[in-house]
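With one protein chain withheld, the remaining protein chains of the complex are depicted in position.
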Amino acid sequence: MLLVTCPHCGARPEIEFRYGGEAHIARPADPSALDDRQWAEFLYFRSNPKGVYAERWNHAHGCGRWFNALRDTASDAFLATYPAGQQRPDLGGGR
Amino acid sequence: MAEQAARRTPILAPSAARPEAAISIAPMVPAARFALRLPEAAAKAIGSAAGFRLDMAINRSAAARDGRLAARLGPDEWLLHGPETASEAIARDVEAALAGRHFALVDIGHRNVAIAVAGAHARAVINGGCPLDLDDDAFPPGSATRTLLGKAEIVLLRPDEAPVFRIECWRSFAPYVLGLLEEVGREFAGA
Amino acid sequence: MAQPCRLPAGGRIDRAKPLRLRFNGRDIEAYAGDSVAAALLANGVRLVGRSFKYHRPRGILSHGSDEPNALLQVDRGPGRIDPNNRATVVEAADGIAVSSQNHWPSLEHDLGAVNDLLSPVLPAGFYYKTFMWPQSFWQRVYEPKIRAAAGLGVAPHEADADRYVHRHAHCAVLVVGGGPAGLAAALAASDDGARVILADEQPEFGGTLLHDLHATIDGAPAGDWRAQALATLAARANVTLLPRTTAFGYYNHNHIALVERVGDHRARQDDRRPRERLWQVRARQVVLATGAHERPLVFADNDRPGIMLAESVRVFINRYAVAPGRRIVFATSGASAYAAAADAKAAGLDVTLVDIRAEAECGPGPAMLRARGIDVLPAHTIVGSTGRKAVTGLIVAPVDANGIVGPRRTLACDGVGMSGGWTPAVHLFSQSRGKLRYDDAIDAFVPGTPAQAERSAGAARGIYDLAACLADGWAAGGGAARDFAATPSPTGFRPVRALPTDADAKRVKAFVDFQNDVTAKDIALAVREGFESVEHVKRYTTTGMATDQGKTSNMAALGLVAEILDRPVPQVGTTTFRPPYTPVTFGTIVGSARGALFDPIRVAPLHDWAAAHGARFENVGLWRRAWHFPRPGEDMHAAVRRECRAVRESVGIFDASTLGKIEVVGRDAAEFLHRIYINAWLKLEPGRCRYGVMLKEDGFIFDDGVVARMAPDRFHVTTTTGGAARVLAHMEDYLQTEWPDLEVFLTSVSEQWAVIALQGPRARDVLAPLVEGIDLAAASFPHMAVRTGTICGVPTRLFRVSFTGELGYEINVPADYARAVWEALWARGQEFGITPYGTEAMHVLRAERGFIIVGQETDGTVTPDDVGLGGMIARAKADFVGKRSLARPDMLKPDRKQLVGLLADAPDLVLEEGAQIVADPHQPIPMTMLGHVTSSYWSDACGRAIALALVSGGRARMGQTLHVTTPTGFAPARVAAPVFFDPKGERVHG
Partner (left out) sequence: MRHFSLRTLLTEAANAHQGWARQWRAPEPKPAYDAIIVGGGGHGLATAYYMAQEHGMRNIAVLEKGWIGGGNTGRNTTIIRSNYLYDESAAIYDHAVKLWEGLSQALNYNVMYSARGVLMLAHNQHDVQSFKRHVYANRLNGVDNEWLTPEQAKAFCPPLNISPDIRYPVLGGALQRRGGVARHDAVAWGYARGADALGVDIIQNCEVTGIVRGSDGAVTGVETTKGPIRTPRIGVVAAGHTSVIMAMAGVRMPLESFPLQALVSEPVKPVFPCVLMSNAVHAYISQSDKGELVIGAGTDQYVSYSQQGGLHITTHTLDAICELFPQFSRLRLLRNWGGIVDVTPDRSPIIGRTPVPGLFVNCGWGTGGFKATPGSGHVFAWTVAKGEPHPINAPFTLDRFRTGRLIDEAAAAAVAH
């Protein structure tokens, strides 16, 4: 069970959280302007890397806030958590 | 028929907590409760409303006059608590204090049920289902947070120095929460 | 004589507390402090089980949790019988009955032993090569036989009578293992008041100190040091000592799972006490002081009862005061067995020691033993053993530096202690994803780079000397560097694989994995067949896959593969260790989550009333809802008909409290709902309600419900029962992450408000006398309106809505008042024949009117247009959640499945929900399916059966006859509009 650091509540056990998939996939401002392929990219296509991943978490059984995290999907180590809406932190050393 | 207010039928029968026991698990009497939502910046600006302090740290609670208490469960969320009889007054006072602001005050007095867990083994019993660190250093008096107890969501409070924890849960989960606490507590009962 | 093999003195057993257990129906006397293995040995029992495949006689190999052989069924009474207990781990307790497994008709005479004779045709993987002909025989003949022969003990048939609990805990340092390194670590870590948990799988802390009688630490006997250390730790409030507690799983972010055995060692179960407790510890730092496992030697017939590990012989003598034999031969490739031999001699046993190493390699050991009068044979190999159900001799032969084996001789004995060196217990380290490093000097994998906040200490990382172990543990616990003075430990061994032999190695059975009967030649066969990865060897031969999880066999197998391939061990690889370290009962993992605590049973405020009035309930998610209210003599069908009739003709009352409710508050509340739902919200007047449908972004229906505008900035949203939590989560997600600029707050009030649905032509008559502050007249309170006021003196949000098609109200009251209000309505409604109805009647009533239920008419692949709600979509809206997906090519196809009514030609035929629909029932299989029945009921109001269905291009098929599957064939049915009763919807305005 992961230990997830909520930006508001600190380190909490994973079971208090709900995962939200890849972060920084903003809903298009005008979906009707997208063609079917672009809309499918938004809906379904994800980077799913083995390595550092920016992802969404919700402290569902805590403060209820959504936030983002950088986590290494190979080791499951969290590198950073940051509030929703903020830019992905630059950890240096490339991705 | 209409002139006489209907009786209240709580899902758990209240009983008295016995902090001196090895373990005491006691459903509490009904109370007034409100979910207050207010932007973080507004809370910081006004500090308190209707006697409820709002600018404490997240996951902290503060007692107010007349047995009232405010617990900050998130950046923009508070659980306001008071005696059952104070319900209307609390609503009126808070509405007045926050008039003109963006806020939501929602009565949840019947949604939540509270259970007091007290006694020397209180932490051990709660940790039978709750994954948080309840040591004084990690969960000092005045702590309040939403979390889990087994398969139920709860709000866990330790209002003051007394070794009494208060568990709030939604009404329909209350028999489960009580049942789990009592099952874990059997080991210490009468010890 | 009782306990013939009990030594007259010594040991840590309590001779003042005798106890009695039974083994295979025979009384066994023992003392408190004995393990079952010690008790059996004390009573001269050698043969304790049969092996998995060849059913060879087996005894006790070890003294701890690595035991592969001595697996017993333990019977502690009804509901407390379980198989596959390691005799070396189970503590002797008064009154328990243990018995051997995997034999027929008896342990002594096991017909399964024929497998041992057939073993030439049963090599590793034989089953992959045969049993293929004839095809049907695998499943009918071969597999049942193989299954019956396999398995170890017998699974319990009764529900578990014991209780289990969980405990979450946190600490600064968790020390796993209470031997010298672990004790030192715990002392150092707890010195400054930090919270420390020290866990050890044994009943007593101390590890090797429990049986090392001659060592000294800092000038005092090691036992005294141990007692002092424990007293210090016990006195510290910041230290939690957990004996009988095995750390079995090392998960992410220093989350460690441990099992504490609370009850089994007690003679009588106290009902209040759990049998076992699962600890889940989140530790800032973990110290793994898990020790090392001794390696057996691999030689022909190394599995005879009486042949055990050398250190285990020492443990039985020193800790349990049991003589595992009177004449013991120690066979070793290393130094540690010399201490065991010395202790055996000191206990008065006849001892010989055989060392594979040349005299010059053996250090001071031989001289030390010879000084005690022990015969030492260096440069000797073991080529076999004699005996059948107990060892009677060890066949040894001199071996020179070139491996040339000299003449055999048999050393008569009744016990053998073997040692092939040691393997650090790196299981938990490996589970923590730390990288293992191969240490050539000790022929073992040791912890390399940790992946988490972890330090290994002592023998767990190959440090075998006592003083070094203590210093290492102390440092791992965070102590400032310090030295410990201690008696030097005999360490060092020569790594050996299969021992040199003069026999045909291709034909002898030299066991590597005792429990799974994997021999050295099986390993060789696997490699010969191309299974070169150790994982392949493991899977092909099953070595290391037994209940001991390879603790005594992994290194031997790995070494053999490396030797055969002539590659260094690390190139062959190590196996990945997975949880659990030792097997853990399901009960421990489950804890209290049994019966009523398995999943919360959610009940609405009127549950007890319904139960008292004869309701039958159904599970809906976690909720238990009243399904129908049969009267005496009524079946469900009759009850539902009566309930429906009451609603259509007079008045029915229904508990709708489980509906999800969300209070949406804020200046932008209407705009928010406008974006979430497919229909329009901006112009809904306060005091009015509207039915809404919401989609997920993929365009499929997600949920629906009535929404009331209580005030310009306040909405009361209802959701389906099952959708309550996910709709709120969905809304919160959009609000927080996509539209944080909207001034809206969401609060769940599902359980604040109980909902009493009062439905039927007389609903107003029942309601009116109880309500204050609300004008119920149709003109001032029309259908799809909401009002606030009081009922029975308590506040209510009164909805005039109908899911039945009748005049109806949904009375929202604070939950604790619901019972009183319901009873008042009940009393008031008596004169109208008020009838409680359940979810089944509710389903029928709404189906008659063609109202969908999300999750029944829809299944996550259905769009609004599919169910005829396309017209609800607010065309003027530029966007709402899911809108764009509705424009995808597949969503616009005319052959999409559409909601229609279906009327079977036989009017009383209630079609099956889920039945498939075809145009031509005579077409060949596979048939073209057009859709399926989503809802189907007998309708009293219609005087016939009705059904709703999703049918491909259904709206263009009105009047067509299609064919619907039945349990026996097909039934013809006509496609009709999906409204069967009151098609204009006039009755709600009554």
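Residue numbering begins at 1 within each chain, and the chains themselves are lettered A, B and C in the order written.
Criterion: a contact is a pair of C-beta atoms (placed from the backbone, for glycine too) under 8 Å apart; a residue touches a chain by one contact, two chains touch by 3 or more.
Because the structure is a prediction, the values reported are computed rather than measured.
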If I'm reading the header right, one chain is hidden. Which shown chains does it touch across the whole complex? A, C
Which listed residue (C:33, C:153 or C:179) would be found touching the missing chain in the intact complex? C:153
In the whole complex, not just what's shown, which of C:192, C:504 or C:908 touches the removed chain? C:504
May I ask which residue of C:226, C:357 or C:433 touches the chain that does not appear here? C:433
If the hidden chain were put back, which residues of chain C would touch it? 52, 80-84, 120-121, 123, 126-133, 135, 138-139, 143-144, 146-148, 150-160, 162, 164, 249, 251-252, 255, 257, 280, 431, 433, 504, 506-507, 521, 525, 528-533, 535-536, 539-540, 542, 547, 549, 578-580, 583-587, 589-591, 593-596, 598-599, 601, 618-620, 698-700, 855-856, 859-861, 885, 888-891, 912-916, 918, 925-927, 929, 932, 934, 965, 967
So that we can see where the missing chain sits, which residues of chain A does it touch? 1-2, 14-15, 18-19, 21, 36-37, 39-41, 43-50, 53, 55, 71, 73-76
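Going forward, only the chains that are shown with their structure count from here on.
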Between chain B and chain C, what is the gap in Å from one C-alpha centre to the other? 33
Sequence positions of chain B contacting 2 or more other chains: 131-132
Note: chain A residues in touch with at least two other chains are 13, 64-65
Sites on chain A touched by chain C in the complex: 1-3, 13, 18, 20, 26-27, 30-32, 34, 36, 39, 43, 56, 58, 60, 64-66, 75-76, 84-85
Residue numbers on chain B that touch chain A, as the complex places them: 58-59, 73-75, 77, 131-132, 145-148, 153
Give the list of chain C residues in touch with chain B in this complex. 163, 165-170, 195, 272-274, 280, 282, 591-593, 596-597, 599-605, 622-623, 663, 665-667, 743, 745, 747-754, 769-772, 790-794, 813-821, 824, 828
